[in-house]
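Below is one structure. I have some questions about it.
Of the protein chains in this complex, one is absent; all others appear in place.
A, B, C, D and E label the chains in the order they appear, each numbered from 1.
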């Protein structure tokens, strides 16, 4: 099992949801985060410059069987890309999983 | 060391906190997230149907010694279950830990 | 590659950002979380005692090359410490990384 | 000078109407995000029902005819005549109807976060169409308490006491919110979700209260009197804010904003009955005491394990009773009180009448509201299911979130 | 009794001014967090432009002289005289100017979350300096509809119908927000971000509406009339809240807060034209129908795939038309209607005139606003870029966030 952690643009979430469900991956978790970007943005508030360096991103967490990793990467990548950027995906190893309701463990608990 | 990541229902957090402290695990981190569920929920807002597919969940993160993993799983499971569902637990490996205040590393830093 | 997960005090974020950029680490992700502390805090709301056990913390996530791990730990530790406490750092292994925009994989995608 | 009387009554009625927004904001601010919409919905609909119910039944019962117990004519406002010379009955009705609305909505906050919406609908119609008008009739509509020279100028008992006692009965019957008391009976705080909403609500209430008290002159023939009322309606809450804050500071170690704001409301309720017949020194004292009473009252309910979310009973009930009794102490016939107060050498007569009036009005309220809530419980059930309570009434009862797009915890 | 007339007009003008805050809060509450500041900015500036535009051009066109089509004198208020005996023209101007502001700001909500700020600026100047005054002149300024005995007491058509139809034209030309309809044309909900803001906005509007309707007497010489208006302005929205809530409950399974609140506004709009000339029974009926119309109207726009974010057309347009026609049915000459209504045996004459007036006013509005929006589109473009829409107009157009420090999703 692997945990796929993707940082995507918030506005791409609907597209990523769609491409994931197209790839038959229905279970995942998202949370809003702030992430860096290559360039800071200049804003002014009441005439004072404000350098914004952290931007709203969505963090997607998705545990899949080892065999599904490439599918998931592909699906996320497809949904996440827009004219402004794409985002990042990291893959971590998962040792075990538990589905609390049934007590199932391992691959069957995903 | 292992990092235990659990997705539970928000309303079960107090119960999970209690069962964890019963198991003498006092350090963890929580964050509100949105997670999928088997069934979407139908709501209407101003007469328009709204298919809600992401639900409020709580993500719990807990790093424990290898020997405590099963205890932690058991404690979380006990607290997280309610009539509506249970949630999911994933276990990742942790290579090292640092307690910043003392600079301690490894198991002693948990 | 390693994923460095640090829980720091929210007010230290600016200092950590600075020390990380001093160490030439420009990419990371942060999210506000709630974490435990050794002591609960007593507050009263409308005369009723309220035991606060979860405190606002900032969770920092940073994927770096294996060779940068110690630098990163050092930079975060430097920025995170204040008179009240320091925080915790955990290091997980990362198997692979993808930069969606270019499709690059592995170390080049960080 | 009829025109100016009508103008005054109408403007004051508009101000009192606006208090509905104040109640709504205070109540919404003191509940959790997951129930804010529900309490606002109750607030909107209870005014709607107050207007309808008071139009169909309430006015007739309260002012329709002057039998000692209830009025019996003027259903649907048919054939009613204005009791005020030169003031159209529609203006008088409006001023009375917004009072009925205030009385009804006081309860919403006390029973918040757990009372069923449908049960609340029924309750709110009954209180403004029937219960409030009966008590109102006794005191203001030519009923038996009016005959006894019971004096409740703007409604410390009639409006606030009644609302506060109903709130107490409701909160008590509904039992506390899940998690409000620990298993071993210790109170636990469930903080409200937005202090700015509470603050703006309190300011709106205070603003509207000028209409509430100063408009209860039902005309502008005595500018002196109106001005005195306005002065007292400023001093009492100002002092009460300070006393409630100070007590909270001394008892709990820090000055508590929500108690200071509750203190303002307590001071306003306290001065409501006596505002016309006491001098400013007395108003200051009444404010001082009201602020203190609010804080202790909240404490006391905690000890009784009654979960009154917004402090409706301490604010409206306790201070309402206190204010009404204060008439018997500080009221001066020179300023228009029907009986001389204790302080002015009137002895305990006035105080006795005031106590009798309070007991009669609030006794009747307590009993009838107990019956009403029990009956509703039998029909619909008063309380939402445990699951609804956990998930929040906004989602479960209205299918919506009050704060879409914000990252929110629905548990603590 | 001139002083009291002026006093009344001024106080009512202040109340109507305050409605601007109500509109702002309703609109802000019903959009997403990322666009709340933008809609508030539009709201502030459209009042600013209404005041300026109505000062320079609007008043002259509306009241400057009584040609049938447009007034032609009094630019910059130079040399104007008050049309009301004993009331200074400044007071009369102010009361009229705040009406112009209300009319302009109705559109902001309908076109929210996608209309360019610069385009909105231009639109808002034009509507209050030119379009609104022309229609106002026809009906209230001695124009041809006034001559025909068309009766729109406080502006169901002149203010609300005009605003609502402009909102419809705008929302239609701008096309729906991204994601508001699925690719196969199904409507999708985009929930507003703060129900408490919507609720306080609606209460402020109702509060201000007392000034709107009861102030349209333009004096206080007839207290009877003013009181009747105040009564009707209470009953209609109260009933409409209930009917809108009930319909939403029956159709969608749960009582919808935002529809109940829209219902209140629908009831207020519906009673605006007839408030002076109908009895309370009719007011109740008008409220009942308005509440229902609002819910069905919102449904209907969904079916037409027009994205009117806050329901401006159903509330102001549909209920505005309905209320104006209701004068022809429920209006009674005994109460001051120029023609006897259908219900009182007046036949279809009054109804015909009312229908004609509605068609003329709103036909003119629709056509001229279509031209205005098209012209603005050609010059500036009406709609923000897709990227701006996704990121939010607050950041892109104003460089700021409305809720700094809160953790927020900018997508659903």
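Here, a residue touches a chain if its C-beta (ideal position, glycine included) is under 8 Å from a C-beta of that chain, and two chains touch if they have at least 3 such contacts.
Just so we're clear, the structure is a prediction, and the values are computed from it rather than from any experiment.
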Chains shown that the absent chain touches, full complex: A, C, D, E
Hidden partner chain, touching residue among E:77, E:342 or E:366: E:77
Listed residues D:210, D:285 or D:313, member touching the removed chain: D:210
Sole contact to the chain not displayed, among E:168, E:197 or E:289: E:197
Chain C, residues in touch with the chain not shown (by the definition above): 10-14, 32, 43-45, 56, 58, 83-84
Interface with the undisplayed chain - residues on chain A: 43-50
Residues in chain D touching the chain absent from view: 1, 4, 7-8, 11, 15, 32-34, 191-196, 199-200, 202-204, 206-207, 210-211, 214, 220-221, 223-224, 226-228, 230-231, 234-235, 237-239, 241-242, 245, 252-258, 260-261, 264, 280-281, 284, 403, 406-410, 412
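Here is the rule we go by: only the chains that are shown with their structure count from here on.
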Required steps from chain C to chain E (each step between touching chains, minimum): 2
Interface sides of chain D and chain E: same vs different residues, half threshold: different
Whole-Å gap between the CA centroids of chain A and chain C: 18
Centroid spacing, where centroids are CA-atom means, of chain A and chain D in whole angstrom: 51
Sites on chain B at which at least two other chains make contact: 31-32, 43-45, 92-93
Junction residues of chain E - those touching two or more other chains: 191, 252-254, 256, 258, 407-410, 412
Set of all touching chain pairs, with the criterion as stated earlier: A-B, A-C, A-E, B-C, B-D, B-E, C-D, D-E
